[in-house]
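Note that this complex is displayed minus one protein chain, with the remaining chains in position.
Labels A and B are assigned to the chains in the order they are written; within every chain, residues are numbered from 1.
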Amino acid sequence: MKASGKVTIVAGLLLLGSLAGSVVLLRKIDRMRSHASLEEVLYISSPKALKRLSLGYDGLLADIYWTRAVQYFGATHSQGSEHYELLAPLLEITTTLDPHLLVAYEYGANFMAAKRPNGAGQPEEAAKLVERGIESNPHEWRLYYNLGFIYYMELKDYPKAAAAFSQGSQVSNAHPFLKVLAAQMAQHAGDAEMARMLWTTTYESTQDHMIRANALAHLRALRVDQDITAMEERIEMYQKRTGKLPESFADLIQSGLLPGVPLDPLGHAYKLMDDGRVEVRTPDDLPFIEKGKPLGYVPPKVPKFLPSD
Amino acid sequence: MPAIEILGLEKTYHVGFWRKQAKRALHPLQLTVAEGEIFGFLGPNGAGKTTTIKMLMGLVFPSGGTARVLGGSISDPAVRAQVGFLPEQPYFYDYLTARELLEYYGQLSGIPGQERRQKVKAMLERVGLGEAGNVQLRKFSKGMLQRVGIAQAILHDPKIVIFDEPMSGLDPMGRREVRDLIEQLKQEGKTVFFSTHILSDAEALCDRVAILHQGQLRGVGAVAELTANVQGKIELIWSGTTAPAALKAISAELHVSGDTVRAVLAEDRQESALDILKQSGLRLISLTPVRSSLEDYFVSQVGPDKISAGAGS
Partner (left out) sequence: MNRRVLHIARNTFREAVRDRVLYNLIAFALLMSGAAILVGQISIDIERLVVINLGLTAVSLFGVVIAIFIGIGLVSKEIDRRTLYTILTRPVRRWEFITGKFFGLAGTLLVNTLCMAVGVFAALLYVSHRFQRADGWVLVALYFIVLQFLIITALALLFSAFSTPLMSAVFAFALFVVGCFSEDLRGFAAMAHGAEKWLATAAAYVIPNFSALNVITSVAHGQPVSGQLVLYNTIYALIYVLMALSGAVLIFERRNLK
């Protein structure tokens, strides 16, 4: 009269077994298809047609393509591949489907424009993407900022960068800093200080954790470069005064040139080398630094800036 | 070995959106059906007959208790092969013809090919559907469906047949045929267990009956045994247009039609009733004893104004 015990046991075991089996197979299939499924974006010759085909669900489809873009970039990045050819089409499709998805433009400005291996190395395309964004969202100061950022950082086209910043500063609610950036562009183009202002603005204004981590890594690198430049000046002064190189930071502190042992942005003490150079202790954790790398240092294939790294 | 043993089967349904509300459809039921007998399962609407039968057939799982059929469990396919079942208001695949349906059921019951074809043909004749064998069931009337239902229940020559209201939807001729069929089945040595509202059928057919009311068993036994305990009644008819108040008080029924009055009352009130009539100077036309029937017993057990309250419970 009750449900048969034997059937229950057999069906239960089959259920558990097949559940486990399906997970194993899914992992195999996913690994095999990691990018295969994305490659179909290459067949989408017209994102506008896709928008029409989405039957009005273009917002949802945009979100899906946006996640695909982030996933694609993250996965490719952590695999150490330098090829991001799908990033541009993915972002283009995303922004065609939803032209108001600001984070997608911001992402393009930061990762499509950046040089390899940190980005796709396509600054011109990135600038075009952001310009299209401005057309659809003329009241978003952030887009002007992103455009100026690309011109300044990657294309080194300072007049265009200045123009973008000053245009952006006229938008209502614009970050007051845009005006400052526009004004200083003429005099201070190329300064480390300028770069710092830009990265700080990016860091403070973005909502995206990957963009923020990237900005933070650049800010850290700028500080390391500044610190080491300052320290090298003191060492030179010491050498002039005493005729020899300092043996440790203690020598510099005793002679009043340094208030204490200096720490890098990650809280590690800098290393004073025998030849008078200053090095950081964990170069892998400080990507983008120009100074302070050990002699003959080979950076890891993938810059470590993602928060999960 | 009894054909069917119901050992404390009970059922509580949980109703309402959250299934919080408990509804007792059947109190623990104890019942034995002997092999070879025709057993009637009686009770008013909602008494729990169908619920009991569905538990017996393994379609619904009981809240407690068990049942044994032919000494085994109904969950055993070998036991089910020995049982034929007609559900209440049967409904079948209506895209099949009667012949195809019986063929299919024969296959599921494991009847081999050649034998199956013969059996199906004979069975269609037996339930009076010889003509309609090749008609799709969606074109069948209610009574014809009931006949198909009976045919499928006995197709595989089971030892026990369980019918839930076999007479419902049938015309008087059909009811007579089913009655004859049940009797034939008994002759063939089968056990028949059926539920019904039609007491005259039960009275005419059954070796034993059980009466169920509000999920509780109110009486089991042979019809004669059950009715023996019911108090007899008499019918009085006199001429006149009114009944004396004293007579009204002791009558169970009273009808005035034209210039005669008819009253039904308990046997033991006969003397006092005649006295009242004599005193009032009314002329008695007839006095007849009323044979106590299963219906009286049934009403006495489940009726709204239970004359002998508590009996059998």
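Couple of notes before you dig in:
The rule we apply is simple: contacts are C-beta pairs under 8 Å (C-beta built on N, C-alpha and C of every residue); 3 or more make two chains touch, one makes a residue touch a chain.
Here the structure is a predicted model, which means the values were calculated and not measured.
Across B:Met57, B:Ala204 or B:Ile250, the single residue that touches the chain missing here is B:Met57. Summarising the interface, chain A meets the missing chain with residues 3-4, 7-8, 11-12, 14-15, 18-19, 21-23, 25-26, 28-30, 32-33, 36-37, 39-40, 43, 64, 67-68, 70-71, 74. Hidden from this view is one chain, which touches chain B at 54, 57-61, 77-78, 80-81, 83, 85, 87, 89-93, 95-96, 104-105, 107-110, 149, 152, 156.
Rule of thumb we're sticking to: only the chains that are shown with their structure count from here on.
For this pair, chain A with chain B, the centres built from the Cα atoms lie 82 Å apart.
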